[in-house]
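Showing just some of the chains, left in place.
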Amino acid sequence: MKLIKAIIKPFKLEEVKEALSEIGVEGMTVTEVKGFGRQKGHTEIYRGSEYTVDFLPKVKIEIAVPAELVAGTVEAIKKAARSGKIGDGKIFVLPIEAAFRIRTDDEGESAL
Amino acid sequence: MNKTHPQPNPRRKSIFPILISCFFVAAASRLQAQDSVVDAMAEQMPSPLDSGDTAWMIVATALVLFMTLPGLALFYGGLVRTKNVLSILVQCFAMAAVMTVLWVIYGYSVAFNTTGMEAGVINFHSFFGGLGTAFLSGIGVESFSGSIPESVFVTFQMTFAIITPALIVGAFAERMKFSAIMLFCVVWFTFSYLPICHMAWAGDGALFAEWGVIDFAGGTVVHINAGIAGLVACLMVGKRRGFGAEPLAPHNVPLTLIGASMLWVGWFGFNAGSELAADGTAGMALLVTQVATAAAALAWMGIEWIKSGTPTAVGAATGAVAGLVAITPASGSVGPMGALAIGLASSVCCYLAATKLKRRLGYDDSLDVFGVHGIGGIVGAVLAGCFFMGEGGAESFSLGMQTWVQVKSVLVTILWSGLVSLVTLTLIQKTMGLRVSEEDEELGLDLATHGEAGYTH
């Protein structure tokens, strides 16, 4: 099993969710995060002092999937989340050693 | 200048309670007997009460309190960071509570008692009122001040005594000790607010009144007075951690806009209420207040639009306040076109002060108390000497003696408030200290000083 961590632009969340539903990914966990990268933040002005906001709002999606689904899932996210502009985000794949469903005693892939 | 003030009343002296005696005892034991003859006489005179004026002044009082609670508290509260929002709110609440109590104990008397004053004579009582009306001694249901009950006059003026120290707290927001703030404000109220208020509004024999200063609703008394205290205090307390390096952005701009709107609406009570009657002058004060504020808000947004393409919400609010401040001293004497001019001028000057000047000199007047109230008050006080409205509605502009008189009153206020602030803050710094620890500043005053978080999700 793998954990797919994708950092995307907030307004792409709905589209990504739909793209994942289509390929049968049924569960995910979403966190509001702030991203720092190549994309430049906007400039805010407060009482005459300009300052640049470095941290941009992003959304992090975490999805646990069986190893064989990683490629398809990554592809689906890339397609749905791409706007072509700088700051579209990243996808990281991490190994998961065990998984459990709290409600039942399911373990491993059947827990997803 | 237009303030009606109560005449010194001989019977008041007879029951003057000694200031240091516990007010609790005073409450229970005021003597009743000797007043009966005077009262009987009073009853036969036709009552001076005008129900319309009274109705307006009760409401004006409510409006001015509304400016502090919740108006100013929110205006300031939204501008600080999340971790300090409650500290501002508590300070405003505490100011309202403490100043109310001090006002009834001695404040009203020191500000408005006219014992010892004489037209044309400058003496001690041109600066400080006597203590004859301490504990509001002798003020009953049948006491009048002009056409309104004296109780209403007392409360109306009290709301000015509340908002003035509350204004100051914006200058040293997010870093000053609560105990030091309260102590400073009590001393400053006693030795700067009360005398300046007396000089301006206690009538014949008071310093500014003798000079013929125009300060209809408190340009010197309230705004310059508070603005200077704020400047001195923020210099002495020092900058916030991170000032200049991080944005220290407002945590909740909608709160600030709510507060600014309440200030705007409440200010009608402040300015039109200062006429102490519901008449044509009050009506004109209403109109010019609205016009100056609108012009100033527009000007601030315009400057931002030109400079960066983004007229901001905080800018609109700050501009409006700059206009409100500047029209305050002039609201009883200018017409709508003068108000337009004053609003525009104030906005430009305050904008420069709150941005360029502050950056140039590097002081951390956190919420621009000096930049807006100090500068706006000075602009308004001086221009009040230049614009006049005639009876038929014709307006004129002149730079003459009146302007010079106004400048003198501004200078006195700056020196007086500056000196009182400097001495008081130095003493506090030497004894209990002015500033919270670095750790407390980092954690935020809400948790550190008040043991509470503003928001819990």
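In this document, chain identifiers A and B correspond to the written order of the chains, with residue numbering beginning at 1 in each.
We take it that a contact is a pair of C-beta atoms (placed from the backbone, for glycine too) under 8 Å apart; a residue touches a chain by one contact, two chains touch by 3 or more.
Model, not experiment: these values are computed from the prediction.
Per the structure file, chain copy numbers for the whole complex are A x3, B x3.
To be clear about the criterion, only the chains that are shown with their structure count from here on.
With centres set at the average Cα position, the gap from chain A to chain B is 53 Å.
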